[in-house]
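With one protein chain removed, the remaining protein chains of the complex are shown where they sit.
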Amino acid sequence: MLSFECDYNLGAHPKILEALVKTNMEACPGYGNDPYTARAKEKIRAACKREDADVRFLVGGTQTNRIVIDSMLQKYEGVISATTGHISAHEAGAIEASGHKVLTVPQYDGKIKACDVEKLVSNFYAKPTYEHEVFPGMVYISHPTEYGTLYTLKELREISALCRKLSLPLFLDGARLGYGLMSLDTDVTLADIAELCDVFYVGGTKVGALCGEAVVFTHNNAPKHFFSIVKQNGALLAKGRLLGVQFDTLFTDGLYFEISKNAIERAEDLKKAFADKGYRFFKNSPTNQQFIILEDAKIKELSPLVRFEIWERVDEDHCAVRFATSWATTKEDIDALYRII
Amino acid sequence: MLSFECDYNLGAHPKILEALVKTNMEACPGYGNDPYTARAKEKIRAACKREDADVRFLVGGTQTNRIVIDSMLQKYEGVISATTGHISAHEAGAIEASGHKVLTVPQYDGKIKACDVEKLVSNFYAKPTYEHEVFPGMVYISHPTEYGTLYTLKELREISALCRKLSLPLFLDGARLGYGLMSLDTDVTLADIAELCDVFYVGGTKVGALCGEAVVFTHNNAPKHFFSIVKQNGALLAKGRLLGVQFDTLFTDGLYFEISKNAIERAEDLKKAFADKGYRFFKNSPTNQQFIILEDAKIKELSPLVRFEIWERVDEDHCAVRFATSWATTKEDIDALYRII
Amino acid sequence: MLSFECDYNLGAHPKILEALVKTNMEACPGYGNDPYTARAKEKIRAACKREDADVRFLVGGTQTNRIVIDSMLQKYEGVISATTGHISAHEAGAIEASGHKVLTVPQYDGKIKACDVEKLVSNFYAKPTYEHEVFPGMVYISHPTEYGTLYTLKELREISALCRKLSLPLFLDGARLGYGLMSLDTDVTLADIAELCDVFYVGGTKVGALCGEAVVFTHNNAPKHFFSIVKQNGALLAKGRLLGVQFDTLFTDGLYFEISKNAIERAEDLKKAFADKGYRFFKNSPTNQQFIILEDAKIKELSPLVRFEIWERVDEDHCAVRFATSWATTKEDIDALYRII
Partner (left out) sequence: MLSFECDYNLGAHPKILEALVKTNMEACPGYGNDPYTARAKEKIRAACKREDADVRFLVGGTQTNRIVIDSMLQKYEGVISATTGHISAHEAGAIEASGHKVLTVPQYDGKIKACDVEKLVSNFYAKPTYEHEVFPGMVYISHPTEYGTLYTLKELREISALCRKLSLPLFLDGARLGYGLMSLDTDVTLADIAELCDVFYVGGTKVGALCGEAVVFTHNNAPKHFFSIVKQNGALLAKGRLLGVQFDTLFTDGLYFEISKNAIERAEDLKKAFADKGYRFFKNSPTNQQFIILEDAKIKELSPLVRFEIWERVDEDHCAVRFATSWATTKEDIDALYRII
């Protein structure tokens, strides 16, 4: 059966497993004090073109969002997010469980606009009783978004400039960052992100790793004793090497970018395949997640042949569905898909 | 350099890596819904001789302690632990960060006594103002303890019987459980633990896995929607297979017990080596952690040759140090150690 | 200067002060174990026509909302509220600080509709991945609402029936309950509320007390050890008599209802005064809060003569403003207001 249901359905890129095997019997200090973690940090700093960046490794996306947000907010602050932001809708209340409200602004294909953030903040401070409400304390964006869309450099600069004006840290959720960076339709580089954001993460779990996200604090703004905060949240790996070796591999010889590029190329093939067969698209996505509108009968017909995810109902007879490519999707997979759709 | 500083300094047992490689390109559902996780659960239930046990996989020890304790306690309850319990002293306040006090009882070589728990609880309820204090809500023990010691079956039964009498769930931290079960000096089996405890975990991180702890709820007492609680705590792995494959391997053909046994045999060799050379022991440990008293000069002399951990100062000139064996320690390692001490 | 800015700008009803003076030198047990608290509970139970109700006293509204909601929800649950609900917008994130998300539904003049709650809940469970989101765990309504509006008995019955069908506790915020019960335009009685809700509170702070809210758990559903939860939240008064004496007074000879009725009568007078002078109303409110639309110039003109609250901007030249009457508003106050508007 063909498998396009998500980008985390396989194990890891084979080079990662090779590296794990190769380094397996070397005794290393625990808790991230191993040489592989050090090398991975160095390589990520270099890829970001920021020698002053502080890189930390965590295990998964929700964990990263929760810990980064909680560690950068004051108790009386909330985080601004699109209504469709992962932290707003998909994390079982992890942000609220750490004590903070998610303050929502409208989404446009998953993205937020600087003007909406500005309005939220100016409305807040315009109220005589603002001290009775939740202070806006941070801006969260995802890139690619939950709909696979991307900010343009201009949009990102506007949001970043606003955040600096308002002294709000800008946090970019890069769970699928590789797919965004290698999109054919982006003018945003990793160095741009490192320059414009205060903290972001380079997603591993959805881009070829078994697990792992590399958090990058960009402007000497890592929270004090972040290590202990991570430990307190139960997020510190004893064998930190598991993350170090994986990211060291991903950032050696551009592997992270190369495998992300494969996903993008296959997504473009997939897009052509559906377009060619006359399907309609729910969103115009330039990354590895493609959203197609399918008739219910067609969904029933395809389900035994290929895995994909039902996204949302569009009308009485149609649903939007998601097909995701990944680092591992092959041309043969797309050809096989083309034959059955 | 010889390496006895801990039992998590290497990668994983080779069979685990083999299994990860072998299953790598199979598409599996995420979040623990893969067939390997299902098989691992089945095998752990069988090893526990409890078909009704509910097995869940988490990533690390502090994470497991925090989530299990918080999910089983009411807001007004605390957890009873030895003063030396891992949750009391070594987890950066993870239990308190989740809202609960650790109520301490005296430790005897790392173990607690049922009578001290009984005294704490009866003293609590004897106070006319007990509603102004923290209710004892659960008992936490570690087996092996932080000093490598083990409860006897009789001791465990006493604690368990008391807990049932007092309606306090009994939670056993088995971060090093394998080493306890395979000790030459224990009469406690895995089935005993599953019978006597309400929840416990089978440690993977310190017994040959890259990461992972298998939590076992034994008597239909898994908290409702534990899955969502795990997610909310940022502890849900997207690629749950990483844990499933590892525990499936560890519980196939008794690998978990076999490699634990190796650690125990090497610990016995190590004990003999030190005894033979006339060293004094700080604790009499029947498991893989051995605590030796070394003169400061000797520590200085050995440090360039072998890694071990300074445990605590004993007197002006001596420290207790810890040498840990593991699933990977060889007879050759012990021989080499013997030559240098 | 005339004072219509809110219903908590004066001290307490004189009979409350009299009772405090009269009982002042009687030695009473602390923490709510005094005879006045016992009598107040008894009288409130009688007024609710529910002998099985469990009545507890807290100090203020946000405190009550936070503690009641947190004590009745599971960790993985959130509370459903109108977007304009006090807990959603006006409590500095108190609900989120206790770990829970506020799940919003649309508001209609401050009220929610059963059908919207039903839709939220059915949409939630319809998602295959609902365990990754926040479970709806409770319904919060305010009566009167933040706009002074009231549920009809039919609406309240619909919401209550739905909540029971869905096993969601229904919580009614009665910070201004007296003004709702004595409205000329309501068919809802205190006994109806006690029958239809699982928990609600009878507001004291805004209805003649110095401070204090009487929480009523109606169907044997008070959380276990609620006393200790209150203490843990820092909400337990040492001199619980301060609340007991006040509510004992308010529920003696119907004082609570009598003074609420005065506020309603004065609000009707005020409504007539503004209507008579040709002003437009922003909301049609049947309770003590009246929302009028004023030109900016008029606001400027009135501000030195009478206190009122700017509610929200309506258009370029107009704002909605709030005039609140209370237990203490006199006919003379209204006459004076009439002369200046």
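Order of writing sets the chain letters: A, B and C. Residues in each chain are counted from 1.
Here, a residue touches a chain if its C-beta (ideal position, glycine included) is under 8 Å from a C-beta of that chain, and two chains touch if they have at least 3 such contacts.
Being a predicted model, the structure only gives us computed values, none of them experimental.
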Practice item. Specify the shown partners of the omitted chain in the complete complex. Key: A, B, C
Point to revise | Contact residue for the chain not shown (choose from C:166, C:211, C:302 or C:336) | key: C:211
**Study point:** Option from B:42, B:116, B:131 or B:155 whose C-beta touches the chain left out
**Key:** B:131
Exercise for review: Could you tell me which of A:228, A:284 or A:330 touches the chain that is not displayed?
Suggested key: A:228
Exercise for review: Please pick, from C:94, C:292, C:320 or C:341, the residue that touches the omitted chain in the full complex.
Suggested key: C:94
Revision key, fill the gap. The missing chain sits against subunit B at residues 75-76, 78, 89-93, 96-97, 99-102, 128-129, 131-134, 310
Study note, to complete from the structure: Logged for subunit C, residues touching the omitted partner chain are 1, 3, 5-6, 8-12, 14, 17, 20-21, 23-30, 59-67, 91-94, 97, 205-206, 210-211, 228-229, 231-239, 241-242, 307, 328
Practice item. For the chain that got dropped from the picture, name the residues of subunit A it touches. Key: 70-71, 74-76, 131-132, 135, 224-225, 227-229, 231-232
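Everything below uses one rule, namely that only the chains that are shown with their structure count from here on.
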Practice item. Would you mind checking which chain's C-alpha centre is most distant from the centre of subunit C? Key: B
Practice item. Please work out the Cα centroid separation of subunit A and subunit C, and write it as a whole number of Å. Key: 42
Exercise for review: Between subunit B and subunit C, tell me the centre distance in angstrom, where each centre is the average of that chain's C-alpha atoms.
Suggested key: 50
Practice item. Provide the list of subunit A residues touching at least two other chains, using ranges where the numbers run on. Key: 91-93, 97
